[in-house]
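A single protein chain has been omitted; all remaining protein chains appear in their positions.
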Amino acid sequence: MTSCKTRIVDKPESNCGTVAVYDHADAAYLAYLALYALQHRGQESAGIVSSDSEKLQKHVGHGVVADVFSDQKTFDRLAGRMAIGHNRYSTTGGASILNAQPLVANMRDGALAISHNGNFTNSGTLRHELVQEGAIFQTTTDTEVLVHLIARSRAAEMHERIIEAAQKIRGAFSITMMINDKVYALRDPDGVRPLCIGKKNGAYIIVSETCALDLIRATYIRDVKPGELVEISDKRLRSHQFAKPTSGHKCIFEFVYFSRPDSRIFNENVDKVRRKLGKNLALESPADADIVISVPDSSNTAAVGYSRRSDLKFELGLIRNHYIGRTFISPHQKMRDFGVRVKFNAVRGILKGRRVVVVEDSIVRGTTLKQLVKLIRQAGAKEVHVRVSSPPITSPCYYGMDFPSKGELIANKKSVDEIRDYLGCNSLKYLSKEALLDSVSHDNGGYCTACFTGDYPISIEEKIGKYQHE
Amino acid sequence: MTSCKTRIVDKPESNCGTVAVYDHADAAYLAYLALYALQHRGQESAGIVSSDSEKLQKHVGHGVVADVFSDQKTFDRLAGRMAIGHNRYSTTGGASILNAQPLVANMRDGALAISHNGNFTNSGTLRHELVQEGAIFQTTTDTEVLVHLIARSRAAEMHERIIEAAQKIRGAFSITMMINDKVYALRDPDGVRPLCIGKKNGAYIIVSETCALDLIRATYIRDVKPGELVEISDKRLRSHQFAKPTSGHKCIFEFVYFSRPDSRIFNENVDKVRRKLGKNLALESPADADIVISVPDSSNTAAVGYSRRSDLKFELGLIRNHYIGRTFISPHQKMRDFGVRVKFNAVRGILKGRRVVVVEDSIVRGTTLKQLVKLIRQAGAKEVHVRVSSPPITSPCYYGMDFPSKGELIANKKSVDEIRDYLGCNSLKYLSKEALLDSVSHDNGGYCTACFTGDYPISIEEKIGKYQHE
Amino acid sequence: MTSCKTRIVDKPESNCGTVAVYDHADAAYLAYLALYALQHRGQESAGIVSSDSEKLQKHVGHGVVADVFSDQKTFDRLAGRMAIGHNRYSTTGGASILNAQPLVANMRDGALAISHNGNFTNSGTLRHELVQEGAIFQTTTDTEVLVHLIARSRAAEMHERIIEAAQKIRGAFSITMMINDKVYALRDPDGVRPLCIGKKNGAYIIVSETCALDLIRATYIRDVKPGELVEISDKRLRSHQFAKPTSGHKCIFEFVYFSRPDSRIFNENVDKVRRKLGKNLALESPADADIVISVPDSSNTAAVGYSRRSDLKFELGLIRNHYIGRTFISPHQKMRDFGVRVKFNAVRGILKGRRVVVVEDSIVRGTTLKQLVKLIRQAGAKEVHVRVSSPPITSPCYYGMDFPSKGELIANKKSVDEIRDYLGCNSLKYLSKEALLDSVSHDNGGYCTACFTGDYPISIEEKIGKYQHE
Partner (left out) sequence: MTSCKTRIVDKPESNCGTVAVYDHADAAYLAYLALYALQHRGQESAGIVSSDSEKLQKHVGHGVVADVFSDQKTFDRLAGRMAIGHNRYSTTGGASILNAQPLVANMRDGALAISHNGNFTNSGTLRHELVQEGAIFQTTTDTEVLVHLIARSRAAEMHERIIEAAQKIRGAFSITMMINDKVYALRDPDGVRPLCIGKKNGAYIIVSETCALDLIRATYIRDVKPGELVEISDKRLRSHQFAKPTSGHKCIFEFVYFSRPDSRIFNENVDKVRRKLGKNLALESPADADIVISVPDSSNTAAVGYSRRSDLKFELGLIRNHYIGRTFISPHQKMRDFGVRVKFNAVRGILKGRRVVVVEDSIVRGTTLKQLVKLIRQAGAKEVHVRVSSPPITSPCYYGMDFPSKGELIANKKSVDEIRDYLGCNSLKYLSKEALLDSVSHDNGGYCTACFTGDYPISIEEKIGKYQHE
């Protein structure tokens, strides 16, 4: 055997949206609407597999849901009363359409379709073992590892095979599956990513966030529990606990930024938590200023919270252009600082002569925020005070959030004062970790705050090794 | 001659965006960025014609600017230090790409490129006269009428020919043109549509709204005046007054809805006027309620104004989905009421149990607002009070705004009480015409309020005839 | 006025295909099939305009007919019992879709659609005059000149206007038109390009070549005569002679290469003439050889003729690859001589050890033939004798054939012996002009042989000037 093997280039997976529909005449269409509501969880590719319990039909494509499913005929083809769907987050470099989910594989039980949101932390090890046993891999996704484990299980019943496989994997995962006339959904024992169950008349709907239930007018029933496998067949739902839940390590960044404000995840309204983040930020870090503005749209809610608690007026000082389209030709080198203006414009009449608090939900690299501060100053702001509704991000996420590597995270390289100078603002304050945790309920277990603290609650030895070597 | 002639189907033109760039190394690219900033003025098609003073290059296409100009090579081809561009507003039914602007025509002075925002009210008469004289028309646009008039003028100088032609046309028009090494811009004597002049280093930039100057970091100089023809050549600007300005009939609906809040038009900040509309609305029509929400994004500013004056809290009760993409497959018949949920979702945690004021900028047909009221109620609102920051729209616009026909305007068929019942809200109040006019400055002449009053300041006999017969 | 005017880049037009259908339920579909049969006359763009006597519908696109009209819905849209169509020949550099025919223009009589095969030799002069009178041009085609002349005619009846216009133009033209409920077809007084009339049940069909009548199972009636305007209305055909026919200058190159062998043009079977060319070539220039092969497919018929008369066996020594597709990525620089192999392969078993006569219909630049000779030699041919079934091409065509400029024509730069050396063949013989003319019937007047002789029967002063200056 050669020491240097050919390989398909590997790529870490990142946060995504997933959906399953069970027993509805318009299953594929409901999956489409749900994916549409979950578009913020992934814009790189979208896909749906439908089933009439005998034959699967698949349609996947690059781009946003509305563009991938732009032809009525696609829905005619996606027949059947069951469907699962997937949105993949945008990652750098064009990923192969072959990796686009849902993944479909024939095994002895039938053809399995699977849609996965999360990241396995021991997929390298598992993949190596499987390959040694003669398994072949056609994608570079974590998901295929799980499919192999299911296919190789010798257990009698399908749900036992899934359980056996799920018990071998580590990491964060919220998964929907479909085989023959059954739908399955499972969530890792730490409950890192959200996943919930809804009903619409007799149909069951599983989605990443409740905003997708709202769009299709389904009723929220409950979350899939950490360590639970849900099996839907014969028009009813059965629950299997495949692992004991941990103390809980729900991703707190879902509240800070990722989930939609109109969703309810982890048994809390995102909007309410996000508002509390803003309020706590105002308490911890008030500013001697005239107005509060938001970096739209993701920081709107926190900014309103800040405004309410600080008694500073909330103003619409930045306007966001929503017509960006699929391909925006980057400005020429010499026009580089047009960049941020393509997305945002400052409202001079509001900012001129004012002392302005800018609320931002988080800072990753800081490059866009630096341009925004400049834009706000050029619009006449007298002072610019940046307030961030989460702590400094110092560590990469190995559980599905698509952060850059450690070296690119600005808070990993600079002190808060240095970041303030880099941004060019008059003051910069982050929310403390304590205030962050104070903003969320602790009734349902704890949170993962690894990106802010570097304390990884789920084993990541393998990932660290990998990142170090590449 | 046959009494029944073959014809290309005629279509009224509607509000658009226009831009001209004079003497810049990246003329086409600046035009592209400007069109991008003016995207809200038209999403149906986009086009740019560039010129190196000898040869014109043209690129037009259906769709939004970022999609039409998605290839770097397009900019390599669009060479030269001059460029004009155009955005066309979406109209029902796919319009021919042959009508897409800028229009280019060879005449004895050279090849003329022209981009037009507005609507001529005597184009039918002029077209008939021209055709009788042997002119041929290849488009159904007003713009071609103007080009013929210019080509047929016997005046010695190009600016004289344009003046002669402009004096023959009636209606609303803000136009940019380019021929040989000159750029021209002109605006109708009533000043209905905005048009302004900026500079970026030595380059002149003409655009519909100042937000386009902001994006490309150009400095606003002044508006093109009503009745003025601006000629830019030999690196300087000359002004010709082709018609005496009237008392002024600026489109007040540009402030209510159409222009971007970060623009300055008609010498006023749109944001400021729109805030004042909200404040006046609060004064005229207070509500016994708990919170104020906006129909995002167009009503945000007015809602903030209403909130400030009424001392009711401003909340983000509706979330808008911005990922709609180019083609959204309409819900099946039986799923019709998903419609509004595709665009908006209600935030239950904010609305539940509350008495809610919903601020909307204007009501055309009322169908979307009716669904929104239902959505807000389903999210648990106790009461819904709709407040509209403009008067009832009762009359079509013949000056470029793409309203539906009279019969489709809800305020033309129903009383305010009937509309309230149709919408299903607890109360409904419109801003009065007096308060509307009180919200704007009258230093620079008057406004056209025809859509609210039916008083058309510019002759429309021809248009009325046409609309009656079809 | 500036001395240096902006302009749209001008491009000479070239040979094309044209069709008109009058009074058939599937008019657009018949036009499509006819264009398909005429595909060899132009592959750059294709277009059809249909009419229901009131409204015109147009569809044009780049590429071959089957690709431009690849959607059944297009035909649903192209309604009406009348249609005209056009194929444009491929020219170097991507031509604008705005130039794609049929051209449609509104004039006082209605909307006129026009499709033109040929080239006006005085279009520059006419265009200049029209532009001085205030006409505007939106394309750079000859065709628009004719449309202007028709629109400006003051004659009472449409056919009189067309006649008045046609009398002003010089050059080669075979044209179909449609306005209101009438179809027109006209042909220049020299009869340079073919144009014929067929019937299918009650419907009239006008096409460039009879092979298009065959495909749609229409019956050939007669040619449109030189100098004749045919008018079809009220279900009958009327003939107007707008100019006295000359002694006749039919393009002899249509027989040599351009027309399809299964067509009948100028009252003769192309196949029969082409065979005669091969026979006369064998008589004039026999070869001491073993076999005769053709450069497929255009030289097949002449090669069979040569074989028959010379008693040398006809063999299929070259195989042509017909799967070239729309875009073939050119070989890398270093692989340049793969070029000809992409189109042709030599059959070693046939060629090896043989003395081979290669029959080619004509030589323009000679580059491909040079590679073919090499290919044949590499396949083992002992001797290669090239026989050309037409005389040396020494002069450009100003009447529609898309030859390169004079400098690029090999026979204009080299003697026959030098060409032989360039090609690397053992002998090279061209057909004499006398034998060429002997191959065609002279019953219906004479031929244009300008490309072989430089004797231009129709005035071309303007064109020569133009070519000299560029």
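As written, the chain order gives the labels A, B and C, with residue 1 at the start of each chain.
Here is the rule we use: contacts are C-beta pairs under 8 Å (C-beta built on N, C-alpha and C of every residue); 3 or more make two chains touch, one makes a residue touch a chain.
All values derive from a computational prediction rather than experimental measurement.
Listed by label, the shown chains that the missing chain touches in the whole complex are A, C.
Residue in contact with the omitted chain (choice from A:Ala79, A:Ala135, A:Ala243 or A:Val342): A:Ala135.
Among C:His40, C:His148 or C:Lys279, only C:His40 touches the chain that is left out of the view.
Checked against the full complex, the one of C:Glu231, C:Glu315 or C:Asp402 touching the unshown chain is C:Glu315. The chain that is not drawn here is touched, among residues A:Val19, A:Val65, A:Val104 or A:Ile232, by A:Val104. The chain not displayed touches subunit A at residues 1-2, 4-9, 51, 53-56, 58, 96, 98, 103-112, 131-132, 134-138, 140, 147-148, 151-153, 179-181. Although one chain is not displayed, its contacts with subunit C can still be listed: residues 26, 29, 32-33, 36-37, 39-40, 43, 63-67, 69-72, 75, 211, 214-217, 260-262, 264, 269, 271-272, 297, 300-301, 304, 308, 313-316, 319-329, 331-332, 335, 337-338, 341-342, 345-350.
FYI, only the chains that are shown with their structure count from here on.
If you sketch which chains touch which, the chains link end to end in a single open path, with no loop closing it. Rounded to whole angstrom, the centroid-to-centroid distance between subunit A and subunit B, based on C-alpha atoms, equals 37 Å. Measuring from the averaged C-alpha position of subunit B to that of subunit C gives a distance of 48 Å.
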